[in-house]
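Only one protein chain is missing from this complex, and each of the others stays in its spot.
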Amino acid sequence: MMKFAIFLFFAALIPAKYASAQACVIESLINEKVQAAVDSKVSSILAKAQLTCTSTSAPGADAFCPSGYLATGCACGMACGSWDIRADTACHCQCARIDWTAARCCKVAIVG
Amino acid sequence: MMKFAIFLFFAALIPAKYASAQACVIESLINEKVQAAVDSKVSSILAKAQLTCTSTSAPGADAFCPSGYLATGCACGMACGSWDIRADTACHCQCARIDWTAARCCKVAIVG
Partner (left out) sequence: MMKFAIFLFFAALIPAKYASAQACVIESLINEKVQAAVDSKVSSILAKAQLTCTSTSAPGADAFCPSGYLATGCACGMACGSWDIRADTACHCQCARIDWTAARCCKVAIVG
């Protein structure tokens, strides 16, 4: 019976020791892998976050950006440099009887 | 005593085998989970990185962007289209006796 107890003790103790040692190894393994994976992935994806711009123009005093884009500047016919941006996405030229209006439109996009 | 040695052998060997097999399973489990978590998280957060713009205007030849914004374009009164941007954040209209100046101001912001 004494032998039985001794064996039982080892049978329980040894795996427990492994389990405990493993927990530490596993935890640092997880930390290490997570940091490396996150670093490389985030950097590679972030490098794809780029400014994307396009231009639109229309006859008259108003030009509109495509959906998702914001106006960053406007140009007007007749050499006119007086304009304002409406609702963040439309250019309005203020000179009388303006012949054309152009909008410069940009957004942040994930490219590639 | 012979029996004892045999039992000890098993008691030590079996957990060691488990530990080793587990290490592999754990490592690939970590890799897999990290990749999946990073992919979805980065994509969902990146989708929130958007261009945010606002306009300011002021009497006279100078208009200033709010803190954190950069000027992307300027508009001037009196149909004037000659301007320059100072310190990345301020619009200056160059025509003489200009009555008003407007700045278009943008930044990248985490939205939502």
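Going in written order, the chains are labelled A and B, and every chain counts its residues from 1.
Basically, a contact is a pair of C-beta atoms (placed from the backbone, for glycine too) under 8 Å apart; a residue touches a chain by one contact, two chains touch by 3 or more.
Since the model is a prediction, treat every value here as computed from it, not as a measurement.
Within the complete assembly, residues 3, 6-7, 10-11, 14-15, 18, 22, 25-26, 29-30, 33-34, 37-38, 41-42, 45-46, 49, 51, 70-74, 76, 78-85, 88, 94-95, 104, 106-108, 110 of chain B touch the chain that is not shown. Although one chain is not displayed, its contacts with chain A can still be listed: residues 3-4, 7-8, 11-12, 14-16, 18-19, 22-23, 26-27, 30-31, 34-35, 38-39, 42-43, 46-47, 49-55, 57, 72-83, 102, 104, 106, 108.
Simple rule for what comes next: only the chains that are shown with their structure count from here on.
If each chain is reduced to the centroid of its CA atoms, chain A and chain B end up 6 Å from each other.
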